[in-house]
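Complex shown without one protein chain; remaining protein chains in place.
Lettered A, B and C in written order, each chain numbered from 1.
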Amino acid sequence: MKKLINDPRAVVEESVDGFGLAHADLVEVHRDPLYVARRGGAVQGKVGLVSGGGSGHEPLHAGYVGQGMLDAAVPGPVFTSPTPDQILPATRAADGGVGVVHIVKNYTGDVLNFETAAELCEAEGIEVRTVLVNDDVAVEDSLYTAGRRGVAGTVLVEKIAGAAAERGESLDAVEAVARKVVANVRSMGLALAPGTVPHVGRPSFELEEGEIEVGIGIHGEPGRRRVGLEPADALTEHLLTPVVEDLGVRGGDKVLLFVNGMGGTPLSELYIVYRRAAQLLADRGAIVERSLVGNYTTSLEMQGCSVTVLRLDDELTTWWDAPVKTAALRWGV
Amino acid sequence: MKKLINDPRAVVEESVDGFGLAHADLVEVHRDPLYVARRGGAVQGKVGLVSGGGSGHEPLHAGYVGQGMLDAAVPGPVFTSPTPDQILPATRAADGGVGVVHIVKNYTGDVLNFETAAELCEAEGIEVRTVLVNDDVAVEDSLYTAGRRGVAGTVLVEKIAGAAAERGESLDAVEAVARKVVANVRSMGLALAPGTVPHVGRPSFELEEGEIEVGIGIHGEPGRRRVGLEPADALTEHLLTPVVEDLGVRGGDKVLLFVNGMGGTPLSELYIVYRRAAQLLADRGAIVERSLVGNYTTSLEMQGCSVTVLRLDDELTTWWDAPVKTAALRWGV
Amino acid sequence: MTALDAAWADRWLRECARVLAERREELIDLDRAIGDGDHGENMDRGFRAVVAKLDEARSDSIAAALKLAAMTLMSTVGGAAGPLYGTAFLRASVAAGDRDRLNGPAVEALLAAARDGIVARGKAEPGDKTMVDAWTPAVKAAAAPADGEAALEAAASAAEAGAQATKPLVARKGRASYLGSRSVGHLDPGAVSTSYILRAAVTAAMSEISAGGVA
Partner (left out) sequence: MTALDAAWADRWLRECARVLAERREELIDLDRAIGDGDHGENMDRGFRAVVAKLDEARSDSIAAALKLAAMTLMSTVGGAAGPLYGTAFLRASVAAGDRDRLNGPAVEALLAAARDGIVARGKAEPGDKTMVDAWTPAVKAAAAPADGEAALEAAASAAEAGAQATKPLVARKGRASYLGSRSVGHLDPGAVSTSYILRAAVTAAMSEISAGGVA
């Protein structure tokens, strides 16, 4: 394992430390327990927004703490959800007196830890609403699974709900818009090569030369199937087709197209995927109104990408365009 | 070779195509010959700013085209400088009637091609000033080399000169501030693992397990020396020390600290490097006033990073903070 | 054999830490196969923290030791296993009440409370290929013996068999469920760690070594 790290067990703390130093104008890093809060603390009268999950997906979530997005982020160990005793103080730090929304990616670990934390928060008199993100169409949503996973669509939920909260919308309204994004966003990813979890020291999975995993999760969990490597255009179609079919995209629909890198793939390749995805959407008569291309929800240095489509309406577009000032997403301010 | 590409020889064109589609609000992509210009064309009365070079360093340079930064970018084939017949129309597209600055990374190929293009521009009556960026302290600047290479510091030159140009400074003034950045910026990088040039199909160099290249260039050119892998803190010191010594950083100096990823290293690791670099600067009494952390000047999917320090004064800080609206760098607007 | 008293509870938790550190790689490998490869690290981190807490202040009752373990696991393990084992130890602590020794029925009550806590949180049913498949037969096996140590021994053996029996199952809960039928042919890591935890309880019961001696 070759990594720019010191002690494999100190990776998260040292990295968050560096993040706090580099973005001291935006965030405050709290230790014991570890969480990242917006500089200056909770905004009174504003609905608080908290997200979190295992580390290794940077810039998710700490990179999205700031004006117009999250009030606090809770980083767990690499690929392991954080614990209730981290989530509780993060929620306190985000509470402006009118309630907090927890944005939780749908993994058993995250769900259980946020659930426990929410109980503790309620006991303290902080009203918590939990919005589960489950955009990954690679996993069947049935009684026989833990349900769909939350992947890159999470960034869109955080951005849009964050904008609504920043503009002073009520707890009900912020929760509702977050749920609306969840209802209208779908994703699917693939991997060309695995990443390596520092404390494990070996790649998360093995792929033969010329073999890829379609439907990969952001923790290197296996996906739908292993197939041979194909040209980017064909691979893009394997990702986009289930996404738009599940979402039921029709001619005339306005969408946001988001091509996300898994961390180890060059930006130039993501644009090749974007190009084909945009063509395929155009072929279906959909109108790409907004775009996002880059490494926004990663899986360490995994090579691969995911394609996310969000069906837009005027409300979602307005919140998407609203100013945001975070380490990883910034415009209008 | 596993890559999200179609034809290895069409990588640059397809990628720039996708870039143009994703950022149609910011840029226009021109074909035959290929270059990327700011949407809406040259701003009359504004000094034009053009940069370019081999592809494979994305988001450099096309990602920096837009308000407050470049007017045009000229992508060559992967790791190969563009040709004069691309640079010429890009310069025309950037010319607002008061001259154009070419920002050129100091490589023989880039220098020769931009030089030829500049002659052609002058023949057309466009006044061109060329600013060579040569921030890489890994290479000895002597009569016996082609001089220092231009690496990640280029982003800072483009941002700061771009801000000055946007505010309507004269050709002399824009050239002067670009030269001031060059005079005050130094960088050094290292690689843990190579990238693969698509049309070559094999990694650019070989490193043993447990071996790294210190002083690597952004084309995988060999650096100062191969050493054993060490903890991130020690490696950061190997990069930062020559940078600050060459720059002659003293106690009380205000600096911008920039930790750049080479494309295949997780953001979390870059923050671990940032953390140590900030500590080392503090130990020397330098004051880190501004920061930048991320993949801004890459080398395909190479794993590694570089550390750049820019000595700031009030003028440079003002231009750094000025609004910028490009695909890869955006704030204040 | 020693009594199942507060000193035993302390030794049990320390033995868990020792065994899970030893089995860290194995559990990582099981989780890599059908999950995300962190189960061994999570359990090792959690029980290491439990021992650190025990070293700070010796618990003077079974209930106190189990509660300390519950709170520590909850705040250090993370993932799915953290809240599940945390709830299990918390419910077990409540079931232990002010008993200073455990007999067979008490062992059964304690294990049943733990299992019920896991089911309440995780909503898994037997056969879903989770740790429930180790806990459920363990509770059942603990019902017969009157003697506490014998009940533990029966429970541990049943948990081991239960863990082995997860191999042919299709996972329906947790991360492994994403794999669908590709989860067949692998042991569930949480069921295996459960069997180690229950076996540790037996080892602690047979051990003459005083609590402070094992780390």
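Here is the rule we use: contacts are C-beta pairs under 8 Å (C-beta built on N, C-alpha and C of every residue); 3 or more make two chains touch, one makes a residue touch a chain.
Small disclaimer: the values here were computed from a predicted structure and weren't measured.
Considering the entire complex, the omitted chain makes contact with B.
Only one of the listed residues, B:N6, B:Q67 or B:T80, touches the absent chain: B:T80.
Interface note: of B:D7, B:D25 or B:E140, the residue touching the hidden chain in the full complex is B:E140. Of the listed positions B:K3, B:R149, B:K180 or B:R330, the one in contact with the omitted chain in the full complex is B:R149. Remark: the omitted chain is touched by one listed residue; of B:Y107, B:F258 or B:Y274 this is B:Y107.
Touching the missing chain, out of B:A24, B:A183, B:V200 or B:I287, is residue B:V200. Considering the complete assembly, chain B touches the hidden chain via residues 33, 54, 76-86, 107-109, 112-113, 115-116, 138-140, 143-146, 149, 197, 199-200, 204-205, 217, 219-223.
As a convention for this text, only the chains that are shown with their structure count from here on.
Separating the centre of chain A from that of chain C, both taken as means of CA atoms, is a distance of 32 Å. Chain A and chain B have CA centres that are 29 Å apart.
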